[in-house]
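Pasting in a structure now, in structure tokens, and then I'll have a few things to ask.
Coming up: chain A.
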Amino acid sequence: MATVTLRNIIKIYGEFVAIKGVDIDIEDGTFVVLVGPSGCGKSTLLRMIAGLETISHGELKIGGKLVNDLPSRDRGIAMVFQSYALYPHMSVADNLGFGLKISGVDKSEIDRRRGEAATMLGLDPYMDRRPSQLSGGQRQRVAIGRAMVRQPEVFLFDEPLSNLDAKLRNQTRIEIKRLQRQLGATVVFVTHDQVEAMTLADKIVVLQDGLVAQIGSPIEVFERPQNQFVAGFMGAPSMNFIDAVVGADNTIQAGGISLPVPAERFDLPAPGTPVTLGIRPEDIVPEGHGTRPDLGADFTATVNFAEMLGNESLLFADLGGTEVVARMQQPRPIEPDQKIGFRIDGRRVHVFDKNSQVSLLR
Partner candidate 1 sequence: MIKTASATLSPEILKDARRRERRVAWRQTRIAWLFIAPAVFMVSAFLLAPVVFNVILSFTKWQKFTGLDKFAGFANYARLFAVPYFSEALSNTAVWVVGAMVLPLAFGLGLALLLRNIPLQETFKSLFFLPKVMAPTAVGAIWYYVYAPHGVINSAVAGITGQPFDVGWLYDAQTVTPSVIATFVWQTVGITMVLLLLGLAAIPRDPIEAARVDGASGWQIFRHIIWPLLLPTVLVVTILNVAAGFTTFDLLWVMAGSYPGKRTLSLAVYMYYESFSNGAWAYGSAVAVVLGAMVIAVTAALAVLQSRVEKNIR
Partner candidate 2 sequence: MSLIKTIAALGLLSAVSAGTAYAQDLTLYSDKTEWNPGITAVMTAAGTEAGTTIKVQDVTPTDKYQAFMQTSIAGNNVPAFFTWWNGNQLSDLVATGVAADLTPYWDKAIADGDFSAAQRDLVSVDGKPYGVLLNVANWVVFYNTAAFEKAGIAAPPTTWEELMADADKLKAAGYTPFNAPTSGGWMPFIWFSQLVLGTSPDAFVGLTDGSVAYDGPEVQNAFKVWGDMYAKGYFTDPREQDDQKFFVDGTAAMYLIGDWHSGSFAAAGMKPGEDFKTFLMPALTPDVQQAVIVEASPIVVSAQALAANADLGKAVQSMMGADASNALGSAVQVYNGNLKAAAPNATIEANKEMVAAAKPRALVRWWEAVPSQIQGDLVAAMGSFMLDPTPETAAKSMSTMQAINADYWANK
């Protein structure tokens, strides 16, 4: 297994700059997830690592070796595609063995590695079938197996779970993580799904518009988003953003309430400065549900709409003219237009600079 280093990577398509100078360090054996909305450049970045796109500028090193101009086959990587990209005219066995066969690995070695992978992935009963005769999940496993048998330095996954149904996606996610641990593999995994990012990654790279918005562990990225974009992207439902003003004595004034915040948490500007207040739905606690935050502010609002998910409900209510979402644990039935009291947890809110959208967390 190997490290992957990206230094000032740029990709241009004609006039369009897709990747605008990206630096990422991926340590040996880590699971890195590139996440971001569509068009942020995450797949392009992965394809550049794979050697399927040229690198317009910058340096890409795999295992410490500069590989900018090496063809895919010499980079020691294997890739799992979103569409699985299986060879439709070959049996599962041939799909698994193709890369080894054309590299001139001898038959017994191919059989050994292929057998190992097939057993590990539970593909033994399907070795003679062609991809069209397999279910989506089985195809996915073949695609992963095909990457495994090559024993690459780095595994690349390009949104591999997006074509699976919800249940299978959760299962496969766990399987991939388990395999990565077992193999101690270096993995670069692209997804637009922040849940996948959170659950799989040792390290998350949030991309926005061809640039790195934040790199960190899942907890870091979730708990300490460096800007409003990352804060909004990670977590579902998204963080609520409300226009606010810094008040006196470590308070934030927003929507007619005064929310006290811990002094040591933020570098707050002078009182009167407009800021954006960020509150995750779970930090707007309906009265009588969950733990009542010790530091916070209360408000009462009419519930416009309640989305009942079974184990919890999402309540949509107005806070000073902005609709916010609150999470209700152990839900009870809510009538439309019912008035409910909420309490915002002052210890967990985020404050962003109004203009730069940078977090004011200390």
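Selection rule, in plain terms: all candidates are chains of the complex that A comes from, given by their letters.
Operating definition for what follows: contacts are C-beta pairs under 8 Å (C-beta built on N, C-alpha and C of every residue); 3 or more make two chains touch, one makes a residue touch a chain; residues count from 1.
Small disclaimer: the values here were computed from a predicted structure and weren't measured.
**Student:** Out of the listed chains 1 or 2, which is the one touching chain A within the complex?
**Tutor:** Among 1 or 2, only candidate 1 touches chain A here.
**Student:** Could you pull out which chain A residues touch candidate 1 in their complex?
**Tutor:** 50-52, 71-73, 77-79, 81, 83-89, 98-99, 102-103, 130, 132, 146, 150, 156
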